[in-house]
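Subset of chains shown; positions unchanged.
As written, the chains take the letters A, B and C, and residue 1 is the first residue of each chain.
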Amino acid sequence: MEQKELKDVLSAVAEGKITTDEALTKIKLAPFDDISIANIDTHRGIRQGVSEVIYGGGKSPEQINIIGHRLWENGQGTILITRMSEEAAEYFVKDIPFTYFKEAKVGLIGEKIKPKHDGYILVATGGTSDIPVAEEAALTAEILGSKVERVYDVGVAGIHRLLSRMELIMNARVIIAIAGMEGALASVIGGLADCPVIAVPTSIGYGSAFGGVTALLSMLNSCASGVSVVNIDNGFGAGYLAGMINNMETKYE
Amino acid sequence: MEQKELKDVLSAVAEGKITTDEALTKIKLAPFDDISIANIDTHRGIRQGVSEVIYGGGKSPEQINIIGHRLWENGQGTILITRMSEEAAEYFVKDIPFTYFKEAKVGLIGEKIKPKHDGYILVATGGTSDIPVAEEAALTAEILGSKVERVYDVGVAGIHRLLSRMELIMNARVIIAIAGMEGALASVIGGLADCPVIAVPTSIGYGSAFGGVTALLSMLNSCASGVSVVNIDNGFGAGYLAGMINNMETKYE
Amino acid sequence: MEQKELKDVLSAVAEGKITTDEALTKIKLAPFDDISIANIDTHRGIRQGVSEVIYGGGKSPEQINIIGHRLWENGQGTILITRMSEEAAEYFVKDIPFTYFKEAKVGLIGEKIKPKHDGYILVATGGTSDIPVAEEAALTAEILGSKVERVYDVGVAGIHRLLSRMELIMNARVIIAIAGMEGALASVIGGLADCPVIAVPTSIGYGSAFGGVTALLSMLNSCASGVSVVNIDNGFGAGYLAGMINNMETKYE
């Protein structure tokens, strides 16, 4: 409840337009409404009526189907579903626009949000096994309104492959560096690039890769500046954050 | 070496203006110059001749003094020194403009870069013990050209203190959330805010806080979107990255 | 063997009503009875003939069936079975009153103990995936004689959901805070509430959630006072302890 609205309510009471009880009800609902509706909720997805995210992880095909349809009916034009199993995708009733991206386990109800500018997010992986995580990141960013470029399998063991994509790296607005094993890709890209780098460790590797812990630690200790890290295999988190950074409004300039 | 410059050199050779050997020398230096000077180095600090960072951690007072003076003489107008001990600050020869921020262990040669806009980075801490890390982050961002707001000691155990700063949180362009112990601050702020949140675990706490590991793990597992993490106590890294995001050019709009 | 009973036996001997040998037999059985029945065993469940707990974890459907029936025949009016598989529930011979709570994997022979007062235990979860653990806790407490209120899916990433249940939180006698991932719920509730908070980490999450270890560490390091922690996914332990606290006799006042 904005200060002005509150003032209006109070004026209405002072002027006898509404009763004290009516005012009471309005104001009582305000404190958390104020926080939740006007402020907090807007931050989830990017503004009401535009996009929404369903975390498909622990949900049944039935649940995803129901929630997805309900959100669509509420007027959400772009609904992203992460960690959606093939089974859930098959179960989904296709009476509304629906696309399924199998490798990324991502579902989309409606359409990708159109990017506002040509600046792109670069999604890079160390190996081919990292691609499912990369696609989750790339699709998340694309669906939420960013242009994305992909360079896959450019791990540091063959650094020339990475260097040959120098131009793409140097011109990106945000880079998502995804790697398992020793995760050195994030450090090398962090040392080359001039923009924020979001590092995503993957659970790829064996033995002392410890399901992604080695890559995670490696990325946290990157000697390059401008690198931050999200959880193991968290492609969605990286794509979401990259999109947020890429689409920052520059209201102050 | 930009394509145009190379073409100029080649034309000069073709036109006999410079000898083959002179061209050779120019071009031989290019490959890594190309990478390093034009591209890579620009990312370190924000463009040559403007700012530079000295990591004071493993360096002696003498070394810091020499490097600092040399950079200044090379025309760097803003030189940030991190992890600078009081001893090193005292030793530093003050024949050039120098300021020392004791709590943050940060030194500044020259002047802070003037912010280009009024958008601010919010630096928040869970407790008062996190303040040295917070000041390192805040000063790094300020020196490299961002406006910074500070809200300290707003840990989740007294959530009303945090909620009472709602306006500052909702209007920030980037937030740095700094906390030790269980590090829940990052999740709560991540759930409230609408902008990128950089989480910094600190080594504050005892017993099973494990020198910041608990806070680090907690932050990596934040259930809020838009949160990424840097290394334990890495105030500089957070401030640098936040500044980078805050000052992103919007060349594409 | 209560002190009074022992005194009765001794009096009977003194009065020649029973022989020394008869007394011997009665007392010989006593020492551990003394310890176990009068003292120790009473603490398991809440007093003999009233309730008993069967840990169904490592037991076969056959074993659970036999033990359950035997306890019932011994006059236990309320028998709680934890970690009871659906298979075991189906196998259970229903010739005695039996209820199965599928989500919580809890079985009940007989009836819930009637609460002695209206004070309630609040069971709160961070997400919907934590509900099975929460139901184990809630049903344990209910069956052993406490009133329970549930608030599920109030994780700190959307703190307004939690704050909107403020009244329930402020009026609880004991709170069980259940969360996976970063487990911040315990700290936030601990900071809001005025009563003992029992934190239960769950194995929900992926990557560096490490099967509940991150939530566990986070909860142990809660900066709020009045919070203690039980093992990962230990809904029963939390419910049992909460019931114990909720039903403390105030014999001294």
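The definition used in the following text is that a contact is a pair of C-beta atoms (placed from the backbone, for glycine too) under 8 Å apart; a residue touches a chain by one contact, two chains touch by 3 or more.
Everything quoted here is computed from the prediction, not taken from an experiment.
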{"item": "Homomeric assembly size (copies in this file), of which only 3 appear in place", "value": "8"}
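One rule holds for everything that comes next: only the chains that are shown with their structure count from here on.
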{"item": "Contact graph of the chains (line, ring, star, complete, other)", "value": "complete"}
{"item": "Same-site or different-site touching of chain A by its copy chain B, using the half cut", "value": "same"}
{"item": "Per Cα centroids, the chain farthest from chain B", "value": "C"}
{"item": "Where chain B and chain C are represented by their mean Cα positions, the distance between them in whole Å", "value": "51"}
{"item": "Mean-CA-position distance for chain C and chain A (Å)", "value": "40"}
{"item": "Computed distance of Cα centres, chain B from chain A, in Å", "value": "24"}
{"item": "Residue numbers of chain A (touch at least two other chains)", "value": "35, 40, 44, 216, 231"}
{"item": "Footprint of chain A on chain C - complex, ascending", "value": "127-129, 158-161, 163-164, 204, 206-209"}
{"item": "Residues on chain A engaged by chain C in the complex (per definition of touch)", "value": "32, 35-36, 40-41, 44, 57-58, 201, 203, 211-213, 216, 231-234"}
{"item": "Complex contact set, residues of chain A against chain B", "value": "35, 39-40, 42-44, 53, 116-119, 166, 170, 173, 191-196, 198, 216, 220-221, 225-231, 236-238, 240-241, 244-245, 248, 250-253"}
